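Just one protein chain is left out here, and the rest sit where they should.
On to chain A.
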Amino acid sequence: MYEGVVQDLIDELGRLPGIGPKSAQRIAFHLLATDPVDIGRLQDVLGKVKEGVRFCDVCGNVSEEEQCRICRDLRRDPALICVVEEPKDVLAVERTREFRGRYHVLGGALDPLSGIGPDQLRIKDLLSRIGAEEVTEVIIATDPNTEGEATATYLVRMLRDFPGLTVTRLASGLPMGGDLEFADELTLGRALSGRRAL
């Protein structure tokens, strides 16, 4: 145990995800040895992050204003909506530079064991958004795991009655660089059902 504020700093850092007691100690001593200007900059950012960051009124992504940068961008196609679970998934899709539509962040996936049902997610917002805007396609990009698939199933059921709306799901299949013999049945089954003509 260290004295006073050093131990407090280690304890606080240790509460962050993925930071164990040894890592917390290493970061704390790194901060002690860091230039005060750099520490001041970190302090500023930490102070601003809770006060200055909010969620976009339209899509639910993190934003500094009422609407996020993507929803404000008039060059983005308003007829295309990509539905993701978390703001970090927006960044993952953006990195592909393939998608020029807009997003809708659900805020998680359906997970009854954690008490998350349809009412805890931004599903109603999505439905009212599709009703109000000229949306022609919704791409469901929830995680390819049990909760993500169940969320996709639920969304398909809710969206199928919108006239003229196409609902699509991100393709899933074999990862590049892998061996077929190690592919699990679920992934291989998906790859087979989603095969394409060459």
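Convention: a contact is a pair of C-beta atoms (placed from the backbone, for glycine too) under 8 Å apart; a residue touches a chain by one contact, two chains touch by 3 or more; residues count from 1.
Note that in this section contacts and distances are computed from a predicted model.
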Review point. What name does the UniProt record list for the absent chain among "Glutamine ABC transporter permease", "DNA repair protein RecO", "3-isopropylmalate dehydratase small subunit" or "Succinate dehydrogenase/fumarate reductase iron-sulfur subunit"?
Key: "DNA repair protein RecO"
Exercise for review: With the full complex in mind, choose from A:Gly4, A:Gly18 or A:Pro163 the residue touching the hidden chain.
Suggested key: A:Gly18
Review point. Which listed residue (A:Val62, A:Val93, A:Ala150 or A:Val167) would be found touching the missing chain in the intact complex?
Key: A:Ala150
Review point. Among A:Gly115, A:Gly131 or A:Pro163, which residue is in contact with the omitted chain in the full complex?
Key: A:Gly115
Revision key, fill the gap. Interface residues of chain A toward the undisplayed chain are 18, 110, 112-115, 117, 144-146, 149-150, 153-154, 157, 175, 177-178, 182-187, 189
